[in-house]
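Of the protein chains in this complex, one is absent; all others appear in place.
Entry: subunit A
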(Lines give C-alpha, C1' and ligand atoms only; values in the text may rest on other atoms or scores of the structure.)
Protein backbone atom coordinates (compact mmCIF):
# COMPACT_ATOMS: atom_id res chain seq x y z
CA UNK A 1 0.00 0.00 0.00
CA UNK A 2 1.12 3.50 -0.80
CA UNK A 3 1.94 4.92 2.64
CA UNK A 4 2.98 8.19 1.02
CA UNK A 5 -0.48 8.82 -0.28
CA UNK A 6 -2.07 8.17 3.10
CA UNK A 7 0.37 10.54 4.79
CA UNK A 8 -0.54 13.17 2.22
CA UNK A 9 -4.24 12.53 2.74
CA UNK A 10 -3.89 12.89 6.51
CA UNK A 11 -1.91 16.07 6.11
CA UNK A 12 -4.56 17.53 3.84
CA UNK A 13 -7.34 16.67 6.29
CA UNK A 14 -5.29 18.17 9.12
CA UNK A 15 -4.81 21.37 7.11
CA UNK A 16 -8.50 21.83 6.28
CA UNK A 17 -10.03 21.95 9.77
CA UNK A 18 -13.21 23.62 8.61
CA UNK A 19 -14.44 20.66 6.62
CA UNK A 20 -16.04 19.01 9.67
CA UNK A 21 -14.34 15.70 9.09
CA UNK A 22 -11.11 14.28 10.47
CA UNK A 23 -9.16 11.08 10.42
CA UNK A 24 -6.97 9.62 13.12
CA UNK A 25 -4.32 6.94 12.86
CA UNK A 26 -4.53 4.02 15.25
CA UNK A 27 -0.93 3.57 16.30
CA UNK A 28 1.43 2.42 13.58
CA UNK A 29 -1.07 0.46 11.60
CA UNK A 30 -2.06 2.43 8.54
CA UNK A 31 -4.63 -0.22 7.56
CA UNK A 32 -6.97 0.77 10.35
CA UNK A 33 -8.03 4.33 10.87
CA UNK A 34 -10.81 6.13 12.63
CA UNK A 35 -12.81 8.85 10.96
CA UNK A 36 -14.87 11.51 12.67
CA UNK A 37 -17.56 13.66 11.18
CA UNK A 38 -19.91 16.34 12.44
CA UNK A 39 -23.59 16.01 11.76
CA UNK A 40 -24.70 18.36 8.96
CA UNK A 41 -26.51 21.53 9.92
CA UNK A 42 -30.31 21.81 9.68
CA UNK A 43 -30.77 18.07 9.89
CA UNK A 44 -31.71 15.66 12.63
CA UNK A 45 -28.01 14.87 12.91
CA UNK A 46 -26.95 18.44 13.67
CA UNK A 47 -24.66 18.70 16.68
CA UNK A 48 -23.82 15.02 16.51
CA UNK A 49 -20.28 13.73 16.41
CA UNK A 50 -20.01 10.46 14.54
CA UNK A 51 -17.22 7.91 14.61
CA UNK A 52 -16.46 5.81 11.54
CA UNK A 53 -14.29 2.70 11.44
CA UNK A 54 -12.05 2.69 8.38
CA UNK A 55 -10.19 -0.33 7.06
CA UNK A 56 -7.81 -0.03 4.15
CA UNK A 57 -6.76 -2.97 2.04
CA UNK A 58 -3.37 -3.35 0.44
CA UNK A 59 -4.72 -2.32 -2.93
CA UNK A 60 -5.98 0.99 -1.58
CA UNK A 61 -6.54 3.49 -3.25
CA UNK A 62 -7.42 1.23 -6.17
CA UNK A 63 -10.09 -0.48 -4.10
CA UNK A 64 -12.53 1.49 -1.91
CA UNK A 65 -11.87 1.90 1.83
CA UNK A 66 -14.17 -0.17 4.03
CA UNK A 67 -16.21 2.15 6.20
CA UNK A 68 -18.72 1.51 8.96
CA UNK A 69 -20.34 3.74 11.52
CA UNK A 70 -19.18 2.87 15.01
CA UNK A 71 -21.70 5.39 16.35
CA UNK A 72 -25.29 4.21 16.24
CA UNK A 73 -27.21 6.13 13.56
CA UNK A 74 -30.90 6.20 12.63
CA UNK A 75 -30.78 6.61 8.85
CA UNK A 76 -32.32 4.72 5.90
CA UNK A 77 -28.94 4.01 4.30
CA UNK A 78 -27.13 3.00 7.46
CA UNK A 79 -27.80 -0.19 9.33
CA UNK A 80 -29.18 0.61 12.77
CA UNK A 81 -27.80 -2.71 13.97
CA UNK A 82 -24.18 -2.70 12.79
CA UNK A 83 -23.47 0.63 11.10
CA UNK A 84 -23.04 -0.83 7.61
CA UNK A 85 -23.33 1.82 4.92
CA UNK A 86 -25.04 1.64 1.55
CA UNK A 87 -23.22 4.22 -0.55
CA UNK A 88 -22.24 3.78 -4.17
CA UNK A 89 -18.82 5.42 -3.94
CA UNK A 90 -17.85 2.93 -1.23
CA UNK A 91 -18.68 0.16 -3.68
CA UNK A 92 -18.58 0.05 -7.46
CA UNK A 93 -18.47 3.81 -7.97
CA UNK A 94 -15.19 4.21 -6.11
CA UNK A 95 -12.39 5.88 -7.99
CA UNK A 96 -8.75 6.03 -6.93
CA UNK A 97 -8.93 9.78 -7.43
CA UNK A 98 -11.29 9.94 -4.43
CA UNK A 99 -9.84 10.17 -0.91
CA UNK A 100 -10.77 9.39 2.68
CA UNK A 101 -11.72 13.02 3.05
CA UNK A 102 -14.05 12.98 0.05
CA UNK A 103 -15.51 9.68 1.25
CA UNK A 104 -16.22 11.12 4.72
CA UNK A 105 -17.67 14.25 3.16
CA UNK A 106 -19.90 11.99 1.08
CA UNK A 107 -21.04 10.31 4.30
CA UNK A 108 -21.85 13.72 5.67
CA UNK A 109 -23.82 14.47 2.52
CA UNK A 110 -25.56 11.13 2.86
CA UNK A 111 -26.66 12.09 6.39
CA UNK A 112 -28.06 15.31 4.98
CA UNK A 113 -29.91 13.67 2.11
CA UNK A 114 -31.05 10.11 2.74
CA UNK A 115 -31.82 7.90 -0.26
CA UNK A 116 -34.77 5.78 0.83
CA UNK A 117 -34.89 4.36 -2.71
CA UNK A 118 -31.76 2.42 -1.98
CA UNK A 119 -32.12 1.44 1.65
CA UNK A 120 -29.72 -0.43 3.86
CA UNK A 121 -32.16 -0.57 6.75
CA UNK A 122 -35.68 -1.45 5.64
CA UNK A 123 -37.33 -0.52 8.92
CA UNK A 124 -35.80 2.95 8.98
CA UNK A 125 -36.50 3.52 5.29
CA UNK A 126 -40.10 2.49 5.76
CA UNK A 127 -40.49 4.90 8.63
CA UNK A 128 -38.76 7.65 6.65
CA UNK A 129 -41.35 7.37 3.90
CA UNK A 130 -44.45 6.66 5.92
CA UNK A 131 -43.94 8.77 9.00
CA UNK A 132 -41.46 11.55 8.43
CA UNK A 133 -42.03 13.37 11.79
CA UNK A 134 -41.49 10.15 13.74
CA UNK A 135 -38.37 9.49 11.71
CA UNK A 136 -37.01 12.96 12.46
CA UNK A 137 -37.72 12.51 16.14
CA UNK A 138 -36.04 9.15 16.33
CA UNK A 139 -33.03 10.30 14.36
CA UNK A 140 -32.60 13.32 16.60
CA UNK A 141 -33.00 11.24 19.72
CA UNK A 142 -30.38 8.76 18.54
CA UNK A 143 -28.05 11.61 17.65
CA UNK A 144 -28.39 13.15 21.10
CA UNK A 145 -28.00 9.84 22.83
CA UNK A 146 -25.19 8.22 20.86
CA UNK A 147 -23.41 10.79 18.67
CA UNK A 148 -21.62 12.69 21.42
CA UNK A 149 -17.99 13.67 21.82
CA UNK A 150 -18.06 12.14 25.31
CA UNK A 151 -19.00 8.76 23.97
CA UNK A 152 -16.45 9.09 21.19
CA UNK A 153 -13.72 9.79 23.71
CA UNK A 154 -15.09 7.16 26.07
CA UNK A 155 -14.73 4.82 23.20
CA UNK A 156 -11.20 5.97 23.03
CA UNK A 157 -10.84 5.43 26.76
CA UNK A 158 -12.01 1.88 26.39
CA UNK A 159 -9.27 1.34 23.86
CA UNK A 160 -6.79 3.00 26.15
CA UNK A 161 -7.80 0.81 29.07
CA UNK A 162 -6.99 -2.25 26.99
CA UNK A 163 -3.81 -0.90 25.41
CA UNK A 164 -2.59 0.03 28.88
CA UNK A 165 -2.58 -3.70 29.65
CA UNK A 166 0.00 -4.11 26.93
CA UNK A 167 -2.21 -5.12 23.99
CA UNK A 168 -1.55 -3.39 20.70
CA UNK A 169 -4.10 -0.78 19.73
CA UNK A 170 -5.37 -2.62 16.66
CA UNK A 171 -6.00 -5.81 18.66
CA UNK A 172 -7.90 -3.76 21.19
CA UNK A 173 -10.02 -2.26 18.43
CA UNK A 174 -10.80 -5.65 16.87
CA UNK A 175 -11.74 -7.14 20.24
CA UNK A 176 -13.95 -4.19 21.15
CA UNK A 177 -15.60 -4.35 17.80
CA UNK A 178 -16.47 -8.02 18.19
CA UNK A 179 -17.86 -7.50 21.70
CA UNK A 180 -19.78 -4.35 20.71
CA UNK A 181 -17.82 -2.15 23.04
CA UNK A 182 -17.89 -4.35 26.16
CA UNK A 183 -14.44 -3.78 27.66
CA UNK A 184 -14.46 -6.75 30.03
CA UNK A 185 -15.63 -9.18 27.38
CA UNK A 186 -12.99 -7.79 25.03
CA UNK A 187 -10.24 -8.30 27.59
CA UNK A 188 -11.42 -11.83 28.29
CA UNK A 189 -11.40 -12.57 24.62
CA UNK A 190 -7.89 -11.25 24.20
CA UNK A 191 -6.65 -13.21 27.22
CA UNK A 192 -8.26 -16.40 25.91
CA UNK A 193 -6.54 -16.07 22.58
CA UNK A 194 -3.16 -15.51 24.24
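By our rule, contacts are C-beta pairs under 8 Å (C-beta built on N, C-alpha and C of every residue); 3 or more make two chains touch, one makes a residue touch a chain; residues count from 1.
FYI, contacts and distances are computed from a predicted model.
K.L.:
As a check of understanding, state which of "Elongator complex protein 4", "RBR-type E3 ubiquitin transferase", "Orc1-like AAA ATPase domain-containing protein" or "ER membrane protein complex subunit 3" is the UniProt name of the chain not shown.
P.N.:
This omitted chain is identified in its UniProt record as "RBR-type E3 ubiquitin transferase".
K.L.:
In the complete assembly, which of A:22, A:43, A:80 or A:120 touches the absent chain?
P.N.:
Hidden-chain contact among the options goes to A:120.
K.L.:
From the list A:24, A:59 or A:132, which touches the chain that is not on show?
P.N.:
A:59
K.L.:
Of the residues listed, A:92, A:150 or A:192, which one is in contact with the missing chain?
P.N.:
A:92
K.L.:
Among A:84, A:151 or A:183, exactly one should touch the missing chain; which is it?
P.N.:
Touches the omitted chain: A:84.
K.L.:
Contact with the hidden chain only, please: which subunit A residues?
P.N.:
2, 4-5, 8-9, 59, 61-63, 84, 86, 89, 91-93, 95-98, 116-120, 122-123, 125-126, 129
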